[in-house]
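Handing you a structure now.
Other chains of the complex are left out, but the ones given are in their true place.
Chains: A, B and C, in written order; residue numbering restarts at 1 for each.
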Amino acid sequence: MVRHAGPAEHVHVAKLRRPGFALMSVLDLNADLGEGAGDDGALLEVVTSANVACGFHAGDAVTMRRVAALAAERGVAVGAHVAYPDRAGFGRRAMTVPPAELAADVLYQVGALDGICRSEGTRVRYVKPHGALYNAAVADAQVAAAVCDGVAAFGGLLPVLGLPGSELLRAAEAIDLPGVPEGFPDRAYRPDGTLVARGEPGAVLDDPGEIARRAVALAAGEVDAAGGARVALEVRSVCVHGDGPAAVEAARAVRAALEADGVRLEPFA
Amino acid sequence: MVRHAGPAEHVHVAKLRRPGFALMSVLDLNADLGEGAGDDGALLEVVTSANVACGFHAGDAVTMRRVAALAAERGVAVGAHVAYPDRAGFGRRAMTVPPAELAADVLYQVGALDGICRSEGTRVRYVKPHGALYNAAVADAQVAAAVCDGVAAFGGLLPVLGLPGSELLRAAEAIDLPGVPEGFPDRAYRPDGTLVARGEPGAVLDDPGEIARRAVALAAGEVDAAGGARVALEVRSVCVHGDGPAAVEAARAVRAALEADGVRLEPFA
Amino acid sequence: MVRHAGPAEHVHVAKLRRPGFALMSVLDLNADLGEGAGDDGALLEVVTSANVACGFHAGDAVTMRRVAALAAERGVAVGAHVAYPDRAGFGRRAMTVPPAELAADVLYQVGALDGICRSEGTRVRYVKPHGALYNAAVADAQVAAAVCDGVAAFGGLLPVLGLPGSELLRAAEAIDLPGVPEGFPDRAYRPDGTLVARGEPGAVLDDPGEIARRAVALAAGEVDAAGGARVALEVRSVCVHGDGPAAVEAARAVRAALEADGVRLEPFA
């Protein structure tokens, strides 16, 4: 792994790396599963963590159970991919949910998945918000706090997976939950380290080779952002997408490139 | 408590009492809560077990949490009131759900409620099917087995609450889950010990005095059935309804009458 | 009807009255029905227009049909009470729905209710957004335009009912749909003519006498706002709430007071 210096070092990204940052020689590879959209079985051969849909934006109990069983068999860590109650919009619509309801909804989803996991010999090991809830928890401290309250209420100090520098990770750490930063090699970044919104042109990359190269850069602590900036950020996990025709291919390319770069892949939780 | 002899002793009800039946001096009083239809707070002052809606036929996470908190505070046992996924029909429509899906749906609901309960200092202590699922599990051995598989998958050998003589209780006991028989003082019975269907005339009683008298008879091991028959059956819990204008009044009348008859009320689980 | 002059005339409310404003001697009285929460039959004896839930925030087809039949029988105009797809939150949660989806959702709801109305001898006569959609359409021009696009797509130039001065009425009139302003005698107003949000203290009034007095003031073109201001506004309909214990009583009080004040009540559409 080579640390690339670059012209964008002046971008204000101090918040995205903690003091004492060290290049990652161990990373996690996570993907969304159980959404009924991709090849869950093939992805579970590649990733180390599975964000499992809990029925609010997608998924159902029998699918959750099947994914949990496969994940348990393959040593893949299961995370609760908690979402707004919005199947019609696949959880991608912003919603204003009162904090107490949001926390309870998170707790409900984690509990539902954990019961299923235990029946298959595993447990929920972490929590990651999905879609519009993920985005809201980047910048909205109240949403972030409500999500983390729901996670904390479940008990067991489950780690929360989110964007480096996000309110989500801040809220997690404020109540002693581990906040785990992740990067998106197949998403375009803004210079402030946030993601370009899905609807915008170029927001989602689909070339497996390019995605793999960006994953290696993320492992080295940086990512190219829109407009030529280079963002320095620290990630403990890399997220690859589970849907779309080339999802499995891209995931494999990322895994191969990271391993070739000397990164060991294993669950963070 | 007096054991009433009666002309209906010839009705074939052998299955509804186990050998060694003893009159109950300890009973449980259960009601449906968290359905958004009744006065949960007032009922929780009266009952000893609360069947809490888990979001499939009614209820939502924040209501589940509020009910769980109140139940914990008052020493009321919480049960998962599992249902078909049918909010439009309040879970009262028969559905044909494949056994693996049904078992997973039960497991999902129990897990969701248990996570919520733990955050409020209690646990799910038993499971009771709701509405059309309850009815299906009376006579359909496959449905009964699927429900019990879901309960067993959650672990902890949770008791299952159901109709005396039902396939549900048989299926529970077949896999070593406690099967707990209950009676309905405000529902009309058929001579075979099953309930008169809700839609039929006279199916639901609403006079608190009559309901209370029937509860006392249930404690004594029998209930009057349609057509003048008297059914002998053994119950460990008495169910009062939580909705409707007179629900709380009827529940209080049942409690008072049972206590006056020397029955001690406490959770079975 | 007497036009009250008042100290609050300086409040900037020019937008809330159109040029040529005349005091209303004919008004409509509308309420929300078919939500499963109130006494629809009793309200339909009082109101002149019924905002019927279309299944997105509440309601179902069989209830819609029953309300439509009663409304047809009593000469009450039926309006489509269109909402975000949010049964869990009763349509009271803000959602970010792309304009094309929102317009299609509005069109879907209007069509569904109109088919039902025709089977009962009436038609959808107007459209009113519900809850969070109503609020969003007050200030958000894009939401307002999407709602009106959906209404216009249905055809028939259906009137749109909304807050005086709202983006909703502006968007309606921009595409030649009649925009009908309404007032809320049981809701507190801000000095800018918008409603105090439901969650805030004092937002919803419940004294039938006070509600009736405010309805008479609305008919005279003004309403008292929070902080002692008096807002001048022009309404063609008065909305009374359909749920809650005192709903019918308040609606009757409003009707009686308006009629005593010489206002004739009839549907605007």
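Everything that follows uses one rule, which is that a contact is a pair of C-beta atoms (placed from the backbone, for glycine too) under 8 Å apart; a residue touches a chain by one contact, two chains touch by 3 or more.
What you see is a predicted model, and the numbers here were worked out from it, not measured in a lab.
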Oligomeric state of the whole complex, in copies, if 3 are shown: 4
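The rule is simple: only the chains that are shown with their structure count from here on.
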Chain contact topology (line, ring, star, complete or other): complete
Chain B against chain A, contact positions shared by both copies (same if over half, else different): same
Set of chain B residues in contact with two or more other chains: 60
Residues on chain A engaged by chain B in the complex (per definition of touch): 55, 60-62, 64-65, 100-101, 104-105, 107-116, 118-119, 153-155
Of all residues in chain C, those that touch chain A in their complex: 85-86, 88-89, 93-97, 101, 132
Residues of chain C defined as touching chain B within the complex: 60, 87-88
